[in-house]
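Yeah, one chain of the complex is gone here, protein chain that is, but the others are all in their spots.
What follows is chain A.
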C-alpha cells in the first residue's frame, strides 16, 4: 500500500500542469482515485456527503450481478458438455464457462473503458465510472457465441452514440448495455437469434473437444414456443438441447439455453435482494415490471388463440430476459423514470410491452430489450407529467386553503 502511494506520488508531477504527460491527467486521476480515496475536501459552503457515491453504487450492482454470472458460466459449461454428450465434473463445467466468458468480458471492458478514458482525456474531465456496470452487463446479455469483434464494434457504437454524445455518464437517454444488444440484434441478426448461437458447441481454447450428439437442438425455450406448430399450450412441451423435456426447476435455476445473465431466475432474485436491501435498485420499478407483465399475460391468456398466447404466467417470468431486464435493466437510475409515481407507470408499461412483443411478434421471441428501450425514451415524459400533476394538485389545494381563509 505504502509503496503504491509513494509510487503514485512520485509519478504525479509528470501529469500535472506543465508535466510532459499532462495530457494523460484524466487517466492518472482515474487510477489514483480508484486505488485511494481522494483526500481533497471542499473548502467553502455546506456539503452533505452520502456514502452512496456512484463508485459504490456501481460496485453494489456488480456484486448483485455475480450470482447470475456464476450460475450463467456454469450453465455455459453444462449446456456445452450436454451438447457433445460428455460427462465431466461440476468444476470442469464451470471452468469451461469461465474461459468461454472471459474474452467477452475483457473485450467489452477494454473497448468501453478505452473510449471512456479517451473521451475524458479529450474533454479534460474526470473519468466517470458509469461503464463499470455496462461493461459487465454487455457480455451477460449477448449469446455466448457472439464473435468478439462484433461485441467490440457494438460496444464502441453504443458508448459513443448512446452515451458520450449525450454528455457521458448520467446523461444518456438509453441504457448503454441494451443499445449494444440492440445494435447487434439489428446488425447481425444471424448471430443474435435462432438456434445456433446460444450454446457453444465448439471447443474453447482446446477445452471440451467433441462432436455434437444426434438430436441436438440449441433453440431457447422462447424460440421454441415462438416457432412451434402446436395448436395449444397443452400439446406443447419445452425441451432442452438434448431433446429431453425441461422442468420448472431447470428454468428456475437456469439450466436452459440462453444468454449467460438471464438463464437463472434464482440467481437474478438473489441479485434483486441485494439491490433492494442496499437501496441501489428501486423495488417499485422491479415490482411494477412484474405486475405489468402479469396483466399482459392474463389479458392474452383470456383471448388465447395459439400456444404462446396460452403460455401461463410463470413461464413468462422464468424464461428469457424478463426477470433480468426487470431487475438489472429497468432499474438503471439514469434511464428510468425518477419520480416515485413515475417508476410505477414506467415499470408497468415495460412489463406490458415486453409481453406484447413476445406474444404478437414471432420475429422477436424476446421483447424485453425493445420494451425497456422504448420506455427509456418515454421516461422523461412520464416524469414531466407526474411532476406537472403534482404541481396542479398542490396549486388547487393552495387555492382551496386561501379561499377558506
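Worth a mention:
Just so we're on the same page, a contact is a pair of C-beta atoms (placed from the backbone, for glycine too) under 8 Å apart; a residue touches a chain by one contact, two chains touch by 3 or more; residues count from 1.
We adopt the following convention: contacts and distances are computed from a predicted model.
Protein name for the hidden chain, per its UniProt entry and selected from "Zn-dependent protease", "MaoC-like domain-containing protein", "Iron complex transport system permease protein" or "Na(+)-translocating NADH-quinone reductase subunit D": "Na(+)-translocating NADH-quinone reductase subunit D". Among A:12, A:56 or A:191, the one in contact with the hidden chain is A:191. For the chain missing from the display, the contacting residue among A:13, A:85 or A:147 is A:147, taking the whole complex into account.
The missing chain lies against chain A, touching residues 147, 149-150, 161, 165, 183, 186-191.
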